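All protein chains but one are shown in place.
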Amino acid sequence: MPDISPLEHEQILELISRREPGHGLPADFYHDELIYRAELTRIWQRGWLFAGHTCQIPDPGDYFTLEIGSDPLVVVRDDEGTVHAMHNVCRHRGTVLCTSESGHIGRFICPYHQWTYARDGSLQSCRGMQDDLDRDSLALHRAHVEVLEGLIFLSLAEDPPDFDPAAALIGPASRPQGFEQARVAKVVDYDVAANWKIVWENNRECYHCNANHPQYIRANFDHYNADDTPAQVQAAIDNASLRSQKKWAASGLAVTHTQTGMTSFPGCDSEGWFSANRTPLADGYFSETMDGRQVAPLMGDYTDPDVGTLRMRTMPNFWNHSSCDHGVSTRLLPAGPGRTRIQVTWLVAAQAEEGRDYQLEELMPFWQLTSEQDWAICESVQRGVSSSRYTPGPFSTYKEYNVDALVNWYLEQMSSRP
Amino acid sequence: MPDISPLEHEQILELISRREPGHGLPADFYHDELIYRAELTRIWQRGWLFAGHTCQIPDPGDYFTLEIGSDPLVVVRDDEGTVHAMHNVCRHRGTVLCTSESGHIGRFICPYHQWTYARDGSLQSCRGMQDDLDRDSLALHRAHVEVLEGLIFLSLAEDPPDFDPAAALIGPASRPQGFEQARVAKVVDYDVAANWKIVWENNRECYHCNANHPQYIRANFDHYNADDTPAQVQAAIDNASLRSQKKWAASGLAVTHTQTGMTSFPGCDSEGWFSANRTPLADGYFSETMDGRQVAPLMGDYTDPDVGTLRMRTMPNFWNHSSCDHGVSTRLLPAGPGRTRIQVTWLVAAQAEEGRDYQLEELMPFWQLTSEQDWAICESVQRGVSSSRYTPGPFSTYKEYNVDALVNWYLEQMSSRP
Partner (left out) sequence: MPDISPLEHEQILELISRREPGHGLPADFYHDELIYRAELTRIWQRGWLFAGHTCQIPDPGDYFTLEIGSDPLVVVRDDEGTVHAMHNVCRHRGTVLCTSESGHIGRFICPYHQWTYARDGSLQSCRGMQDDLDRDSLALHRAHVEVLEGLIFLSLAEDPPDFDPAAALIGPASRPQGFEQARVAKVVDYDVAANWKIVWENNRECYHCNANHPQYIRANFDHYNADDTPAQVQAAIDNASLRSQKKWAASGLAVTHTQTGMTSFPGCDSEGWFSANRTPLADGYFSETMDGRQVAPLMGDYTDPDVGTLRMRTMPNFWNHSSCDHGVSTRLLPAGPGRTRIQVTWLVAAQAEEGRDYQLEELMPFWQLTSEQDWAICESVQRGVSSSRYTPGPFSTYKEYNVDALVNWYLEQMSSRP
């Protein structure tokens, strides 16, 4: 997909210039087709996207599919165990190769004319074609892939940004969680009638948590902010941090966020697209579950349930909250100016067995409820910003600093041609 | 929403110039997106729109919502009993405040971050925001409101047209009907796959009545026209008019339309957007019901069922037919070039009780059938005018003079920038 035209670029710069600092985005950014097309080339086809988990494709030939905008992709493990991401589109007539959400293939055989590709995407045979074809030039179009502690990232860019800084931070932070020896307990797919940025703006503040997330706020501290943390709460988090800090040191874990309020993310420039931190849970909570109890076997390197929560995020499409016994990954994919496909995945230790070691009805409600509470409010925001009288309001400097940072990060991406 | 661009304005003037006098509108007016956008600013956001009835919100805090194009609005009664109309969109992040069709609120509390607005739309609190905010500038965006004998009108314009002339005519005409002491017996919402102008064009002639409205024509005279009124019918309407004129004078009612054929409406300029008149019903009919019998207690000031029918209309979105015992309001709202949301509301006297004083199955069929007969034909017209070979046909000078007037009124609105 070529980038938008120079004239359209000028239009976008003009729109960007209309944004008042410290305020929300002008309405066009949430429903305009041109903006959406520009986002595809400037954000979704430029940076790194979270695709899924290595444990979804444990064996050679295992694959899963995903759709980024209208681009069908397939992620597959090859014979050497390497993970590849390819455009799921035959190089002959354009047929989608794998139509299931996941499965196992020996080779990719196009259902139309049986062109056959190896698991790494190279063209193996195209019976019936003339001999003088340059078969090497007819491999599946590939995306770049980085695998990091069980997390699979891909980039559609020709020349993607350096992944090393992200790996240097997220790698050590996520290693103890053991996603490489995990298994998927459950996947839920949502089709949310809201622009993907509305979903992110919702994610980047806990100003809305008290009224919307009765489950979440019992387990966490980040809905309190510098301006309204009661002394008693401050004492609780200080105690929790101190206690955890001491205890965790033994197992090499560190508390990296010891305050009320959310950690800063994203950064205001293109380098600030990833973050990870570990933070204590509220007293009595050992897992993000309805009552705080551990509900599945310990994951990864953990030897004690008291590990707080690990949180990771990467722009533009991933966040993860992990407790001692399970992790929950949320993956966003754009499906139009007013539609976002969201996949929420619950992971447990590889050896855990449903029914014996964990029950879905204990594992899922905390994040299923919290997620669905957010999707409902996002859809209501999408309707409101479509009003002809919508005027972007001011952000709370105490509670929405991350939404502001998100908007700034977004506008920086949108300002430059890919 | 800003008006269309100067270049687009030229395109519309060019389209307008293509309309042949006495003929229908060129096809683009029924399905073009640009035309639709221009209509929003030039018609729907400029004049007065019927919103609903005061009896839908009898008590302070009662509200109902409506959507004009993609603008969510809420109409609410405040503590002093004043009716307000506000854009139903939080000034903070744009969330829709009231998501129900109707209800009761103490204050407007945004479900997202609990910004709180009084019933008049002023911002009462926004806990968590910085102190230096100009709270006065963050009231809900308001629409102008006029309440007239129980009918609520709103205008989205900054500076709406003078309402007084409409009030001077419709006020006295509707007062005896007693809509201020009415109650809603039933509401039916329709999503009609036709442009809103096709719905109006259908409403503005009774040329189609004989074949399409077997119920309506038994009760009324207006399907006869000057060119085809038999002497016998003319005698009947003369008798009915004379008898009514005499009888009604006692109670201050007047026959204001004493002929076959429909009253002229709308007027050909912007002042001609409202009308009201009273006309006799056919012999034996005391109400617009299936058999002409009164089916509910007398409304308002009426002391006798023989009051004919009161008819009111305001462009671009309202008509009402009222009999001695009930009134039926039809409200149109645009939902796209080819979609109109229509709400039909049946009203009875406030003290009437369903089951005891009236039965819905006696009250509703006359106008439910007549309405649905029209929606079906409108959808068929929408399909036909989408044909590449559709050519606007001539209007009957005898029977479609009002359709011609409607088109002229419409083109006048569309010719000038708001």
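By written order: A and B. Residues from 1 in each chain.
The working rule: contacts are C-beta pairs under 8 Å (C-beta built on N, C-alpha and C of every residue); 3 or more make two chains touch, one makes a residue touch a chain.
Not measured: the values here are computed from a predicted model.
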Touching residues on chain B - with respect to the absent chain: 24, 27, 201, 207-208, 210-212, 225, 227-228, 377, 380-381, 383-394, 396-399
Missing-chain contacts mapped onto chain A: 1, 40, 45, 69-72, 87-96, 99, 111-114, 128-130, 133, 138, 141, 156
